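Heads up, this is only part of the complex; the chains shown haven't been moved.
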Amino acid sequence: MSITRHEPGPILSLAVEHGDTVYLAGIVAKNLKNDVKGQTEEVLTEIDRLLAKAGSSKSKLLSATIWVTDIRSRAPMNEIWTKWVDPKNRPVRACVEAKLADPACLVEIMVVAAKG
Amino acid sequence: MSITRHEPGPILSLAVEHGDTVYLAGIVAKNLKNDVKGQTEEVLTEIDRLLAKAGSSKSKLLSATIWVTDIRSRAPMNEIWTKWVDPKNRPVRACVEAKLADPACLVEIMVVAAKG
């Protein structure tokens, strides 16, 4: 099975295709002045962009791992998530609390999707 | 490769099949009055149920990620895990500490398995 890597940086690639599976890096917002809802919106927009680049889309999501820096942010994050996710194609998911690289980052989302 | 989703809710599906791979959501107990051993038993019973529904079983486990809210719970959780896991077919695993959605949840387990 072939491997295709997208948008490599010094540490990681933002997306990797392997056969029919697409792995995305853990994505955080760049505009860190936003609250967790604004950051979640930015993260999900970036995930849409990367999935499209790798030949996938949110309707092909398989799995999502979400880290929030304060577990009480789960409810507002979920408001944005629920509006975004394809209601006929929801992935499996886990959401737990963890400190992230930048203290101003409030949410990080890492997904696996199918191609095609 | 086809995608089959099981038991979708407003936020996530509890299991997703993609080709020969099955992804399960992070599973927590419902009976939150139990200690970490009781919660682990309930979680593993639910994982057995979902794997069967998706055409898999614990003998086909590939990978497990376990979050405990207190890392000292790892030992009692492992007692239950070790009794449950197929001794001829143990998956890879990571177990780390994290706060979970409900403060009464003591353990969450997310697995990937093979079909067939």
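Each chain carries a letter (A and B) given by its place in the written order, and its residues are counted from 1.
Criterion: contacts are C-beta pairs under 8 Å (C-beta built on N, C-alpha and C of every residue); 3 or more make two chains touch, one makes a residue touch a chain.
Only a predicted model underlies this, so the values are computations on that prediction, with no experimental measurement involved.
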_Total copies in the full complex, given that 2 are placed here_ = 3
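Just so it is clear, only the chains that are shown with their structure count from here on.
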*Distance between the centres, which are taken as Cα means, of chain B and chain A, whole angstrom*: 21
_Considering only the defined contacts, which chain A positions touch chain B in the complex?_
20-21, 60, 62-65, 71, 74, 78, 81-82, 85, 89-98, 112, 114, 116
_Contact set on chain B toward chain A in their complex_ = 1, 3, 5, 8-16, 18-19, 21, 23-26, 65, 67, 98-101, 108, 110, 112
